[in-house]
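In this view, the complex is presented without one of its protein chains, the others remaining in place.
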Amino acid sequence: MIDQQRLMLTLELQALYAEYSACIDEGRYADWPAFFTDECVYKVIPRENFDRGLPLATLAFESRGMLEDRVFGITQTLFHAPYYQRHIVGGVRIVDVEGERIRAEANYLVIRTRQNEISEVFNAGRYVDVVVRDEGRLRFRERCCVFDSELIPNSIIYPI
Amino acid sequence: MIDQQRLMLTLELQALYAEYSACIDEGRYADWPAFFTDECVYKVIPRENFDRGLPLATLAFESRGMLEDRVFGITQTLFHAPYYQRHIVGGVRIVDVEGERIRAEANYLVIRTRQNEISEVFNAGRYVDVVVRDEGRLRFRERCCVFDSELIPNSIIYPI
Partner (left out) sequence: MIDQQRLMLTLELQALYAEYSACIDEGRYADWPAFFTDECVYKVIPRENFDRGLPLATLAFESRGMLEDRVFGITQTLFHAPYYQRHIVGGVRIVDVEGERIRAEANYLVIRTRQNEISEVFNAGRYVDVVVRDEGRLRFRERCCVFDSELIPNSIIYPI
């Protein structure tokens, strides 16, 4: 029998992941950095590099301030054709809980829709996360988006 | 700490959503209207219209009776090439609970398989729902399928 507290924690994590997806998919980018602690790691990294311990990432940010800069870039300065994203996140898996740090993972799929194009598989992979309680809510201390996708159709502009 | 009652409600909603998907994906269309209250709204609407508050919807029904008519159309009168649907629904998110009305959302993806064709992304979006307790079970008072997809390969015949 899995203990009940752990099951309830899974539900809390599911809620966090669902809020995160909704925030991004609805284009509320200004709300995105608040999902992270002040000091944090956010990376989008190819599986091949992650598995071999190679540091090269497609995107890597190391503080909430850097995430805010990114949001400014997305909404104000980066030149790009807009597209919709739709995150489908599978079951959340608690890897371990060590004091305050919850290591959790979940598979994800991002469907992209560009104007006048059909919806397509954009990015698939898994979240490798460290989650902590911070100011009474769960936040990401680390979120690595480890993607299988070998070819990325155009650039990754919005958060994964 | 999220309160326990809300977490349990999330689980109930997950069960409802899973039953709904199974009903449609197995082609048990006659059972589909019973997921709704007598007076209800079922809409399939492009995100662009939904976001701007424009009323134009691809499909819009306003009672269980209309859903039953639709089922009759699907199974008896509409001329169409049959296809399989497969719904993959992400984490359910409770937006708010106001008395009897539960507002909930979830991202969805529908994979379509036509005879002798490869499976393909058919429709991606989010459910924007109002759920109530009715005759001892959870039912949809409103289900809006707000889809990102800009181009729909052929028509939407079956329920989303």
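Each chain gets a letter, A and B, in the order it is written, and its residues are counted from 1.
As a convention for this text, a contact is a pair of C-beta atoms (placed from the backbone, for glycine too) under 8 Å apart; a residue touches a chain by one contact, two chains touch by 3 or more.
Not measured: the values here are computed from a predicted model.
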item: Sole residue of B:Asp25, B:Glu48 or B:Glu68 that reaches the chain not shown, by the stated touch rule; value: B:Asp25
item: Chain not shown, touching residues in chain A; value: 2, 4, 7, 10-11, 47, 88-94, 105-109, 121, 123-126, 148-151, 153
item: Contact set of chain B toward the excluded chain (per top definition); value: 8, 11-12, 14-15, 17-19, 21-22, 25, 84, 86-89, 109, 111, 113-121
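We take it that only the chains that are shown with their structure count from here on.
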item: Gap in Å, rounded to a whole number, between the CA centres of chain B and chain A; value: 26
